[in-house]
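I'd like to ask you about the structure that follows.
Only one protein chain is missing; all other protein chains are in place.
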Amino acid sequence: MNSRKAAMGKNRLEAFSDGVLAIIITIMVLELKVPHHANLEALQPLLPSFLSYVLSFIYVGIYWNNHHHMLHAAKHVSGPVLWANLNLLFWLSLFPFATGWMGENHFAALPSAIYGFVLLMAAISYYLLQQSVIAADGPGSLLKQALGSDWKGKASPFLYLTAMVLAFWVPGVAQAIYVAVALIWLVPDRRIERAISHTET
Amino acid sequence: MNSRKAAMGKNRLEAFSDGVLAIIITIMVLELKVPHHANLEALQPLLPSFLSYVLSFIYVGIYWNNHHHMLHAAKHVSGPVLWANLNLLFWLSLFPFATGWMGENHFAALPSAIYGFVLLMAAISYYLLQQSVIAADGPGSLLKQALGSDWKGKASPFLYLTAMVLAFWVPGVAQAIYVAVALIWLVPDRRIERAISHTET
Amino acid sequence: MNSRKAAMGKNRLEAFSDGVLAIIITIMVLELKVPHHANLEALQPLLPSFLSYVLSFIYVGIYWNNHHHMLHAAKHVSGPVLWANLNLLFWLSLFPFATGWMGENHFAALPSAIYGFVLLMAAISYYLLQQSVIAADGPGSLLKQALGSDWKGKASPFLYLTAMVLAFWVPGVAQAIYVAVALIWLVPDRRIERAISHTET
Partner (left out) sequence: MNSRKAAMGKNRLEAFSDGVLAIIITIMVLELKVPHHANLEALQPLLPSFLSYVLSFIYVGIYWNNHHHMLHAAKHVSGPVLWANLNLLFWLSLFPFATGWMGENHFAALPSAIYGFVLLMAAISYYLLQQSVIAADGPGSLLKQALGSDWKGKASPFLYLTAMVLAFWVPGVAQAIYVAVALIWLVPDRRIERAISHTET
């Protein structure tokens, strides 16, 4: 009876998060304003906006992917988990703004640093959500085992911080770090997949 | 057979409500217009819009959270429940407008009062939805037991009314009341969680 | 096995339709443009937009409600059902445009007639969807029994047509008809609810 109750809460948490993430990922494309002319010159100024859209799309995709694996490994959904999840969604909801500002200003210093700040807060929020899921599951949490050292989760905030500072001196390096962290994460959380299949077989 | 039927209707009601709430919460961020310049001076005028976005995000989060707990305790979904739910969604759908207007006008009197009016109507609609769920479940409604005195639900409308009136004299106090009511609600409806777990064990 | 298959298709059809309807209902509110001033004079010109938003919100709510009851009574989801459903969603997706145009032009003749045209096409599409569900279910369709004479479904298109023509002479009467038809439909499809409960007991 208890497991059905937890599963029910999980379903709605997933559905709501999927909804918000789906909207965030699609709303970002609205920052690609349709140009009024039909030639290449009209398209060219959109390139930075397009590139930052691609980067943010990949980031939201990574969050969706990892969120999916995390909740798959979760057993219980407690009150703190609901709020930690809303907190994560709040920071992710700032992606369209941060992406649009950075793109429209051609990767200028301040917008690039603010973009890094939003990435940093999202990473911290994701970490807090992870901890609240582990706490809700109690000792023997499948997620905790699955995470192992979680070096990616621990390294990312420091890389974002570094990029934020560097954005004011060498903006190009900040962008390179954002891309590099995305690439590190593109490899999905195999650890969780593995831990789950170990348990189930 | 009857329970499966009820569960089915509940699922779709939850899915639709989750969709609308997810869109409302994400659409509000569109009122944070991307500035055309890349300096702090361009960001500063957005501060009131950002603060009202944070407040409204928390309010919608609270509604999602309580809605989730309410429907979890509901057994039947009747015609009046569907319409009471749509009525609640209608008033919540005005949040982006009220939030944007209040933010853009730096918490001026009238927009602050209108914001309070939308909060008031949402609170009344939530109360009506609650009553229709209790009525649909009949005597022995789990939700009714779980709610107890429901002092939060009864106090909130009066606090919003007070804030609406005060908005015309001391706008700052109105904002303080909106924040205070949000904080009161941030504590999730433990009562319902407790009542359910009592029943299930 | 067959029933599980049908149920699966139905779930996704419902989920996609719920998503589209949730977005349509929420996107319409974006036509309520946030005014730049904070006084009543700035709010007043929005009244027609607000009223047409309320009307359209109720219409989309009615469609969601009836769609919910219709699919609840459906057993099979065939290819034609999928396309009839997409056709309905297409016409409903024009609601934000028609609503915005009618509201912004204070219920002028042409926008009011076009609004009626979109209502008419949505009503016809709903009828076609109904027929395709009945056809997919074959003889003994629960939906067919439940619908009975379906006088509302048959009368609405003629009322919309009348309103469209009258819009060019006495716009007020057209609006009155739109409101009246909405009120007729506000009573949910008790017939289907009743037919289902008859079958299940």
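The first chain written gets the first letter, and so on, giving A, B and C; residue counts start at 1 in each chain.
Everything below uses one rule, namely that contacts are C-beta pairs under 8 Å (C-beta built on N, C-alpha and C of every residue); 3 or more make two chains touch, one makes a residue touch a chain.
Quick caveat: nothing in here was measured; it's all calculated off a predicted structure.
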**OP:** Against the chain that's been left off, what residues of chain A make contact? List them.
**Re:** 14-15, 18-19, 21-23, 25-27, 29-30, 32, 34-40, 43, 54, 57, 61, 64-65, 68, 72, 186, 188, 190, 193, 196, 200
Original post:
Of the residues in chain C, which ones touch the absent chain?
Top reply: 1-2, 5, 8-9, 12, 15-16, 19-20, 22-24, 27, 30-31, 79, 82-83, 86, 89-90, 93-94, 96-97, 100-101, 104-105, 108-111, 114
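Here is the rule we go by: only the chains that are shown with their structure count from here on.
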Original post:
Are the two sides of the chain B and chain C contact the same residues or different ones, given that same means over half of the numbers occur on both copies?
Top reply: different
Original post:
By CA centroid distance, what chain is farthest from chain C?
Top reply: A
Original post:
Of all the chains, which has the CA centre nearest the overall CA centre?
Top reply: B
Original post:
Approximately how many whole Å separate the CA-defined centres of chain A and chain C?
Top reply: 36
**OP:** Please compute the C-alpha centroid of chain B, do the same for chain C, then give the distance between them in whole Å.
**Re:** 26
**OP:** Two or more other chains in contact with one residue: find those residues in chain B.
**Re:** 15, 19, 22-23, 27, 30
